[in-house]
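With one protein chain removed, the remaining protein chains of the complex are shown where they sit.
Chain IDs A, B and C follow the sequence of writing; residue 1 opens each chain.
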Amino acid sequence: MDFTASNEQEMLRDSARRFFADREGDRHASAWGSYADLGWLALVAPEDAGGIGGDIEDILILAEEMGRALAHEPYAGSAIVAMRLIDRTADGDARRELLAAMADGSIRVAPALYEPGRRYALSPSMRATGDGGGFRLSGAKILVPGGGDADRLLLSATLDDGTIGLFLVDPAATGTTVSRYATIDDGAVADVAFDAFIIGSESLLGRIDIEAIDDALDDARLALCADALGGLERAIAMTSDYLSTRSQFGQPLASFQALQHSLVEIFIDTDSIRSSLYQAVAAVHDGDGVARRRAISSCWVKTFGAAKRIAGTAVHLHGGIGMTTEYQVGHYLRRMMVSERSFGDVEHHLARYMALST
Amino acid sequence: MDFTASNEQEMLRDSARRFFADREGDRHASAWGSYADLGWLALVAPEDAGGIGGDIEDILILAEEMGRALAHEPYAGSAIVAMRLIDRTADGDARRELLAAMADGSIRVAPALYEPGRRYALSPSMRATGDGGGFRLSGAKILVPGGGDADRLLLSATLDDGTIGLFLVDPAATGTTVSRYATIDDGAVADVAFDAFIIGSESLLGRIDIEAIDDALDDARLALCADALGGLERAIAMTSDYLSTRSQFGQPLASFQALQHSLVEIFIDTDSIRSSLYQAVAAVHDGDGVARRRAISSCWVKTFGAAKRIAGTAVHLHGGIGMTTEYQVGHYLRRMMVSERSFGDVEHHLARYMALST
Amino acid sequence: MKLAFSDEDKAFRQEVRAFIAAELPADLARREAMGFHNGRATVDPWQRKLHARGWAAPSWPREYGGTGWSPIQRYIFELECGLANAPEYSLIAMSMVGPVICRFGSPALQERFLAPMLSGDCWFCQGFSEPQAGSDLASLRTRAVRDGDDYVINGQKIWTTDAHMADYMICLARTDPDAKPQAGLSMIIVPMDAPGVTVRPIGTIDGDAHVNEVFLEDVRVPAGHLIGKPNEGWTQAKFLLGHERTHNAYVGMLCRYLARIPGLIDDECTRGLGPVEAAEYRRRHALLAIDVEALQWSVLRVLAGEEGPRLNAAASAIAIRGAEYLLRAADLETAILGPQVIPRFRPDDSLPLPAGAPASAPGRSTQYLYWWAATIFGGTDEIQRNIIWNTLFR
Partner (left out) sequence: MKLAFSDEDKAFRQEVRAFIAAELPADLARREAMGFHNGRATVDPWQRKLHARGWAAPSWPREYGGTGWSPIQRYIFELECGLANAPEYSLIAMSMVGPVICRFGSPALQERFLAPMLSGDCWFCQGFSEPQAGSDLASLRTRAVRDGDDYVINGQKIWTTDAHMADYMICLARTDPDAKPQAGLSMIIVPMDAPGVTVRPIGTIDGDAHVNEVFLEDVRVPAGHLIGKPNEGWTQAKFLLGHERTHNAYVGMLCRYLARIPGLIDDECTRGLGPVEAAEYRRRHALLAIDVEALQWSVLRVLAGEEGPRLNAAASAIAIRGAEYLLRAADLETAILGPQVIPRFRPDDSLPLPAGAPASAPGRSTQYLYWWAATIFGGTDEIQRNIIWNTLFR
């Protein structure tokens, strides 16, 4: 058991913090190329495909900094989920080349797994019907993170034999309709519709079952928890600063015990999220699939069962200024609202946790 | 809509408060006779049986004072439940005479409705088998409030035809075993077992269905809510006094904002219980059975969903002294624990509320 | 003690309900239900209907064009409007400024302003808060200096709801800089089109547009725009803020949520919401309904004056719980809708909905985020708790 970050991990954290500090004023420009240059994409890719195959701890250190900085790049989706899915599904050279191209940033792939009116179901109602040598795709995917900016979409569809195939398709091709829109936290997602869209057989990367898709999401779930943790810690630090500098009724806000204790309460909750993240990481290392899934759902429930309340309390402790978009603290609250329903919500994960506990 | 207590109601409250103040040192002696003398038993009895047939508001004013004073007499059981059940079930002279004797205190009746291992179920598994002209009773009743001191037990049993009969039996008769024991709040209850106990046909007061039994409990439920309200208000007043008089770290406890706000929070919760009680009373007056049951369960959930936390916080704010039996505040916490599971608990009533809401 | 609505109250409720059912435009109700801040063009037709019925100003005295309703009747009206998705029309003018003008204003001011307020031709905003004085009005810095027949006003207001669409601001300004902080304030009506008035919208995290900064630079208004006597602004502000003691309980809005949520759950069960989750959300709905049932009676107790000297404490208590329950209600709605509330919807609902979003989704995140402000404005929860402590326990 060693809780101390290694030198390499400290360097990773410092470089991420410096990178985001430097582009503070430019937060909405795409930084995917920089992510590639910094090796953050390769960190997720397996070593046999030119990647670094980093430890989950390393990925989470990065995710924490992304959360602190309110970074909008779809790292959880286009780096973690997409690479994990391709790693498990594709084969041979196709797998290695694709992962290598994703790791160096030359191809950006957005995972398209969710469908309209089906909440967090991973079983695709989208059909890929055999048509000549290829397939005919019909259906829609929604809330694809970074789906408007991706070079390729990685999507799940049910094949004629009832199994699930994973397809790599070009969103710019005729027969696809991509509707890009903003999310409440200033992120960008897209809905994608396919109307009898014909693709070649090479688009099918391989077959996969629902449990394997769910497993591929798990590292991304931890990344979103770490992202939330980084954001909440920053929101607390901002609130502490604000209380010290602001006065009311002739006294610094920080001198009011009720405000002190409110801040302490959300500090305890946030620090507990770090502990929960650590138990999940330990379960990832331990290797037992059931225990791992259970621990990750535990972390999700712990994190997002509290995240909005913590961020909202930080807003509240700021008073009116906390509600404004010009000030950063409220953005954490919006981000929690989006993250908490990105790969299943609290109730979804509580149900998974309970099912795995018996 | 009139929220002001009438002169008569003020007098009732004052006389109750005075009565309990006078016997403060003597809290564990039976006061049933005094209850009769003060007209508190007649208050519940119908007018045509020599009672007063008081408004529910009057009964709740009394119950509030009983809660404040931590009175141990089984008023909810032996006055409210027993009289309401007999009023609905018995007939003619038998009904009038019995109710009149209960109202003047000459006969004390304890309702025996609950059975071992059956939680809050009101359908009796106890059988009353026809035997010659009378019945043979077999089974057990538990947690009978005041069951060790009652002259008669009022118990429910399933008849040969599957309907439910309400019986009045003498606990001192051969064939009954009465086990008296204390509850955690210093109350006295009894378990009663019948082993092929033979009773005459006159013991059967009449037949009743489960819904009517449940309805007979409803006024007693409101009385327990009012009892809790009175106790919680008193616990808050004691806490307020304590904080003003006690110092720590060289300052009066009352000067610490965190303690102020804790007390304010439980005040708000307690005052909300009063509001909830009022909405239930309004529903009682309104006459619609479904709305009445729903409103009473609403009040129960509101009251006992918060009562232990409120009383526990009052204990907490006292520090160590609050945990001692010599000091009164902790007794309220124990009383809440008993009351909240006396005629159904929070989950039981939430389920009833939800079933009646659709 | 008689805890029941009278037959007259019940008849009144039916009358209000029938009126709303007949007169409330369906599209207005739909937009109101979404919960975005609606503009004047959207809500004015409703005010004109109310005006025609004589119901434009429930909280004004009858002799000034108000309804003369009892507090219980006003409560019933507000509740029924909430349930039916009828908007609160120009809250600041109708519930705050109007009563102040009725009570303190000169006959000339009453003549000039009250009738247009009733007909919907005159909107007000409230210029109280300032950047350095959040919940602490005694430290206001905006100054009004008498200069001949005018006042010249300089200063800055913030969190000014509706300033971007108001005709006038009721401005709390310092008219005697030498008096004690609370003694030197006055209330002055400032036309929003006066030279020197600049309105800058404040972007808020809910994504809606409703609050503003208002800069006042050498703004000149006739001295007759002063309400009442100079330097009695503190008294007037307390009257104004105290006039709607039960408004912050939001029972109309809460009942609107409670009425809507069961249908939302049923709908989502056809869109992938599982039975276990649905049961949990129904449970939360029931627990919230039970809390709101008590809150409604807390409001009635305040309205009926049952609280007596505890009135201030009771008003603070319902404000704390009102904000808390709104957050719970809105959180529950967004939880039920799940990922469908992620898109940023526009108040202008002419844009097509994303493929994943049902018609019930727009406005849900916006409202949840907005209700965090309800824990701040009108005095933070902490200030309300201080009030309760000082009133009851000190």
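The criterion applied here is as follows: contacts are C-beta pairs under 8 Å (C-beta built on N, C-alpha and C of every residue); 3 or more make two chains touch, one makes a residue touch a chain.
What you are looking at is a predicted structure, and each value in this text was computed from that prediction instead of being measured.
Asker: Identify the visible chains that the left-out chain touches across the whole complex.
Answerer: A, B, C
Asker: Decide which residue listed in A:Ala21, A:Ala173, A:Ile210 or A:Val264 touches the omitted chain of the complex.
Answerer: Selected residue, touching the omitted chain: A:Val264.
Asker: Tell me which residue among C:Ala138, C:Ala279 or C:Ala359 touches the hidden chain in the full complex.
Answerer: C:Ala279
Asker: Counting contacts across the full complex, list the positions on chain B that touch the omitted chain.
Answerer: Within chain B, the residues that touch the unshown chain are 114-121, 140, 142-143, 179, 181-184, 189, 191, 193, 248-249, 256, 258-259, 262, 308, 312, 315-316, 319-320, 322-326, 330-331, 333-334, 337-338, 341-342, 345-348, 351.
Asker: For chain A, which positions touch the chain that isn't shown here?
Answerer: For chain A, the residues touching the absent chain are 1-6, 9, 57, 240, 243, 254, 257, 260-261, 263-265, 267-268, 271-276, 278-279, 281-282, 285-286, 295, 298, 301-302, 305, 350, 353-354, 357.
Asker: Considering the whole complex rather than only what is displayed, give the residues of chain C touching the chain that is not shown.
Answerer: 276, 279-280, 283
As a working rule, only the chains that are shown with their structure count from here on.
Asker: Which chain has the mean of its C-alpha atoms lying nearest to the mean of all protein C-alpha atoms shown?
Answerer: C
Asker: Nearest whole angstrom, what separates the Cα centre of chain B from the Cα centre of chain C?
Answerer: From the centre of chain B to the centre of chain C is 43 Å.
Asker: How far is the middle of chain A from the middle of chain C, if each middle is the mean of its Cα atoms, in Å?
Answerer: Their C-alpha centroids are separated by 38 Å.
Asker: Give the residues of chain C touching no fewer than two other chains, as numbers and ranges.
Answerer: Residues 382, 385 of chain C touch two or more partner chains.
Asker: Quick one: which residues in chain B touch 2 or more of the other chains?
Answerer: As it turns out, chain B has residues touching two or more other chains at 257, 260-261.
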